[in-house]
Structure formats: C-alpha cells, structure tokens
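Please read through the structure below; I'll follow up with questions.
A single protein chain has been omitted from the complex, and every remaining protein chain is retained in its original position.
Going in written order, the chains are labelled A and B, and every chain counts its residues from 1.
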Amino acid sequence: MSKKAAKKGFTAGLGQLTIPLVAIAILVIFNLIRDPSFFSIEIKHNIDGNSVLAGNLITVINGASELAILAMGMTLVTAACGGQDISVGAAAAIAGSVFVKVLKSGASINAGTVILAFLLACIVAMIFGAFNGTLVAVFNIQPMIATLILYTCGRSIAYWINGGATPTVDSGIVKAIGGFIPGVPIPTPVIIVVVMAIIFKLLFHFTSLELLTQSVGINGSAARLNGINPTFIKLLSFIILGVCVSVAGCIGVGRLGLINHETLLLDVEMDTILAVAIGGNNLGGGKFKILGSIIGAYVIQTLTITLYAMNVSSTDVKAYKAIVIILLVVIGSPVVKKKFEKFMAGRASKKAASEAKGA
Amino acid sequence: MKKTNAVRREPFTDAQLLMTITIAIFIGMYLLAMIFLGGGFMHPQQVIDMLNDNVSLIVVACGLTIVMIGGGIDISVGAVTSLVVMSCVLYLNGGGNIFVAILLALGIGLAFGAVHVFLISYLEIQPFIVTLAGMFFARGMTTILSVNPQKVNHEGFANLRDAKIEIDWLGYTANNGNLIPARIELGVVVAIAIVILVFILLKFTRLGRGFYAIGGNQQSALMLGINVKRTRFMSYLICGLLSGISGFLFMMHTGAGNATNAAGMEMNAIASSIIGGTLLTGGVGNVIGTFFGTMTLTTIKKIVVSSGLNQPWWQSITTGGMLCFFILLQSVVLSRRAKKKKKT
Partner (left out) sequence: MQEESLLQMRHIMKRFPGVLALNNVDFTLRKGEIHALMGENGAGKSTLIKILTGVYQMDGGEIKVEGENVTIRSPQDAQKGGISTVYQEITLCPNLTVAENMFIGRDEKLWVRNKEREKKADEILTSLGIPARARQQLGDCSLAVQQMVAIARAVDMKCKVLILDEPTSSLDDKEVNMLFDLMRDLKSKGVGIIFVTHFLEQVYAVCDRITVLRNGELVGEYLVEDLPQVQLVAKMIGKELDELSSMGEGVEKKTVNNEVFYEAKGLSSSDALSFDFSIRKGEVNGFTGLLGSGRSESVRAIFGADKVNSGEVKVNGQQVKITKPIDAMKHGIGYLAEDRKRDGIIADLSVRENIILALQVLNGVFKPISRSEQEAFADEYIKALNIKTASRETPIGSLSGGNQQKVILARWLLTHPDYLILDEPTRGIDVGTKLEIQKLVLKLAEEGVSVTFISSEVEEMLRTCSRLIVMRDRHIVGELKGADLNQAQVMKTIAGGESGHE
C-alpha cells in the first residue's frame, strides 16, 4: 500500500515535468526528421582562435541562458507572491547600463573592475527588486500591477543612466562573459546557467526556503501564524530575482559588447512567464519546481530556433510561437487532463467489463 | 432611528472613492498646468487634441476595464488593435468597401475575444497566458501581413479620416487674426459614445452587474445563480469587440498601418484602468474613472513636454512615478477602509 502510494507520489512529481519534457522531445524529433544534421555538434575555431563548440543545439542551449536564469528567479516570485514580475527586461536593461557605466568610468578594464561592475549592477538590480518587493509585500499590491511601474519607466531609466547613448565596451573579459572563455569550448552563458542552477539547488538544500516560500504562496495568513514572516519571504523572492536579472543583463551586455536600453532582452518578461507556466508551475503561486521552469525556457528557445531554421522571419516567429504555446497549455489544462483521464478510465472499465463477460 | 437611516447617504463604495480621487487629481493637475504652464493648456483645443490622439486607447481601456472588473486580464488588446489596423488598411487598399472594413474590424476583434474566452472559461487556462499568446499571435500576424508601413489610398476613407466637427466658440484667434475653430475628430464622438454605453452597461444591466459579481467572488456568484461562464464569455467578447473598434479608430486617426502600431498600448490601457480605480483583483472599477485615467496619463505626458524636460526619457519616468503614486494611493485608501471596517 505504502509502496503504491509512494509510486503514485513519484509519478505525480514527474507529472508536472511531463508536458515540457514531451514538448522538448517532440521538437527534437521533429527537427531530426526535418534535417538530420540539425543537432550535429562540431568544434570550430572562432575569430579569437579558440576551439569552441558550435551547432544548432549549442545555439539553443546558449541562447536560452538569460531566459533560463530569469525563469529561475521568476519561479520563486510566482510561488511566493502568486503573481509575476513583468519588469525583468527593463530591470535587466538598468543592470546592464550600470555594468557598462562602471566599466567605462574606470581607466582600464581588468578582472577586478569587471567584478566590481557586476557587483554594483547586482546591487542596483536588487534595490529595484526590493522596490517591487516592497510594493507587493508591504503594500499588498498585485505583482503585475506593482511591476508595471518599472516596466513603464525602467528602460527610460537605463537610457538616462547611459546619458542618451548606447555605449560600447571593448574588452576581452566582457566579451568572454557573452561568448567563450579562452580554452573552454563551452559557451560561458551556459556555464553561468549551470552555476546558477547549482546555487539554487544548494539554497534549497541548506535552507528551508522552499517550504517557507510554498507555505506563504499557498496560505499567507496561516504561514504568518506559524511564525513565518510572509513580508520578508516575498521581499526576498524579489531580491533573489534581482540577482538573476543582473546576471542576465550582464550576459546580454557581454553578447553584444554594448548596452542598448531598447533592445536588451526585449520582450523577455513574457517569455519568462511562459517558461514558468510551461514548466507546470501554477501562476497563482504555491508549489513550484525550478527545474520545470528551466526546461520551459529551453522549450521556448528550441521552438524559436526551429522556426528560424525553417526560414520564418524573426518578426513572424511570434505568431507561430503563439500557436505552439496554446497547444502546450491546452494539453496541460486541467479540463483536458480530466477528460483524458475519464476517457482512459472509461476504456479501462469497458475492457474490464468485456473481460468479465468473456470469463 | 429608521428615519435617519432612510435619509442618510451611504458612504462611498470602494469604486466610487477611487474614481473620485482620480477625477479630482486630474482636474487639479490640469488647473495647475493652466496656472503655471499656461500656453497651450489655456486652449480648449488642448483637451480636444488629447482626446483626438487617444480615442483608441480610451476604447481599449473601456474593454479592459470590463474584463478586469470580471476578475480577468487581456493583454492582447494593443496587438489586436494593430492587427485590425493592418488588415483594414490592406483591405481598403485592395479596393474594399468601408462598411465591409468596419465589419472586418469588428470580426477580428470578436474572433480574438471568443477564442480567448473559450480557452479561459472552458479549458480553465490562466487568462494571462492565453491573452499573451493572443498578443504574440496578433503581432506576428501583423508582420506577416506586411512588415512595411502601409498608407491608405482609398477615396471614401480619406473623407472619413478628414471629417472633423468644427466648433467656433471653442476655437481661438491665431496671431494673424484668423479664427481657428476647435476640431474634433469623428473618432472622439464614437469613443465618448462607447464610454457612455459601457457605463450604462456596467451600471444598469443584468450583465454589467454580473461582471462585478464574478469579479467579487466567483464561487459566490455561481451560488447566487449567475451563469459565471456566460458572463465571463461576454466580458472577453465585449473587450474583443472594443479592440476591433479601437483598431478602426486608430486607422481613422493615423490613416496608415504599421507593424509597430499601438505598441505598448495594452500596458497603457492597464495603467489607465488602474489610475481610474479598477482593481486587478476584480469586482471594483468604473469606466468613467478609466476615461479620466487615460486623460490623466496623457496630461502628465503633455506637462512633461511643456515644462521643458526634453530628454526622451522623462516622459516615461514621470509616467512611472505617477503610476507608482496612484497605485500606492489605492493601496493606502483601501487598507484604511479595511481597518475602519474592522473597528465598526
């Protein structure tokens, strides 16, 4: 009995990940049939003479990095506050601007200044996160509304910081953040994603944050009466998202070697929320799985790259993406699931009945 | 005791209170602008221009207010507007009929509304995700139709676009002594008619009160015998319809279609609703408030420009600040009321 229950619990745990995993599998199979060489990986030499990995698969994994990092933080905010932060793109632009501003203000760019610039960008992003978090946690404003403020003016603040320009940074170190570290064939953003994922894993392993966040998200009032400080947990989730935002922003700067307040991580907030949803997390808060959101991010990126590979222009991609997203959420919707279960149960009982008749 | 009860005015409801604050702030702000900035603000044409430029935002915000009162959200409105503009422009340039174009606009809007609400209501998918996909789809379709800006070349349409109501006594005398009458575009009339219609719908019809009920407490509404699914269906359908109208009005105002039309309009519409006192949690809101919300937003932008803050970033930074102010105000007012309730 207990074994059966445990097994059930296991499949239920996997259940949340079923849809994103199946989606990714279908996309991969589709691509393999369409173009068997789609996922071939080769070692190439880039301009700097490094031997690096290349291929569509690498493009997908590399390209989804910012999205995956943001999705991790967004999952936490979603779980704790029952809403989403729509200002991540704007906040990332601010973080990127601060990063560039600090780099440019020094005489030369070396490892030390890059770390300093990153830390400052991080702090600024955390402050903006805390601002959003205060509105949500202290003033009880729905997250989407609270973050609408920064969404409206964040990119303008970044423009202001940049002094009305789109400054470029010419530095090997910065390029390495968005590209490759000399001697390492794996793209740096991918390494950063892995590091971030490990940090989250450790965070949940060595603290009880997961339980506390879920409790606050499911029933804040009860959580408070059990000694949890919901305000702090919500605030913390936004501050952690702030860290993710600054990392994503710096990667974005590293990729182009410049900061453009308008285009840096454009429309990423919508993709991030989608990643969280595709990962099977309830956008109303409560139980969550960070892994689901990460897989969700890769689903979105695979889809985008697949469409590009099929010669869909970058502006038209959105329409096709929308159709696939709707398909995914329709399959995952509770109603369709129930209907499907009923259908299966009906078949099973029919089968049983016919077997009984046969006997 | 009973007698005094009958005469006594009831205290403001949440919606009334928030709306009153917005209207007061709008009027106050505009008066201050007249006193300190003078210039354009002294002319009625300024207000009329604010209306002329924002007809489609007003219409879209009305639709969004309905959806938000019903406890939902629709972030596809801007994209649908844009798609409608592009479709109608291409249709008219292909030699189409204006009335068919209007039907096309309404049809596209209704279709989006219907598909959205089917997914939301009958498949129980979160409205944010559904309408986000709707937004992607509409934006994508717009660029598929045409990446390049398209100008309308259609005779009948040109008449419609240039038709303006001229009111002499609201006009002003220009430097050269000519009287320049106030010019109101046809779209404004349509938009104001829609605001009034939606106001009546929300206040005096069974359907309108149903929106409030399902937004206040869906479970309760069901128990009270309201057909929650049908009511929600109508809210998104009306919102879709208004997006269609908005698209047509947008085209009437600009006379051209562009893939980046109405960019960010959904967020402006949400902001207008919020400033007007609509709560995203549902059940509280008023379309008159929304109208003043749009006007407040526009006034801020005008004030920023007039005060000489010419750098491109100031407009959105002040808008953000203003939004922050209104959001905090709502939160404080409502929590105070909640506290007062507890004490009595």
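Basically, a contact is a pair of C-beta atoms (placed from the backbone, for glycine too) under 8 Å apart; a residue touches a chain by one contact, two chains touch by 3 or more.
Just so we're clear, the structure is a prediction, and the values are computed from it rather than from any experiment.
Novice: If the hidden chain were put back, which of B:Asn52, B:Ser146 or B:Asn217 would touch it?
Specialist: Within the whole complex, the residue contacting the unshown chain is B:Asn217.
Novice: For the chain that's not shown, point to the residue among A:Val28, A:Ile218 or A:Leu283 touching it.
Specialist: Checking the options A:Val28, A:Ile218 or A:Leu283, the one contacting the hidden chain is A:Ile218.
Novice: Please output the residues of subunit A touching the missing chain, sorted low to high.
Specialist: Residues of subunit A in touch with the missing chain: 2, 5-6, 9, 205-209, 211-212, 214-215, 218-219, 221-229, 286-287.
Novice: If the hidden chain were put back, which residues of subunit B would touch it?
Specialist: These residues of subunit B touch the chain that is not shown: 2, 5-6, 8, 10-11, 13-14, 204-210, 212-213, 215-217, 219-227, 283-284, 341-342, 344.
Assume only the chains that are shown with their structure count from here on.
Novice: Distance between subunit A and subunit B based on Cα centroids, please, to the nearest Å.
Specialist: 32
Novice: Which positions of subunit B touch subunit A when the two form their complex?
Specialist: By the definition above, subunit B touches subunit A via 73, 119, 122-126, 128-130, 132-137, 139-141, 143-144, 147, 259, 267, 270-271, 274, 280-281, 311-317, 319-321, 323-324, 327-328, 330-332, 335.
Novice: Can you tell me which positions in subunit A touch subunit B when the two form their complex?
Specialist: The touching residues are 84, 135, 139-142, 144-146, 148-157, 159-160, 164, 270, 273-274, 277, 283-284, 313, 315-323, 325-326, 329-330, 333-336.
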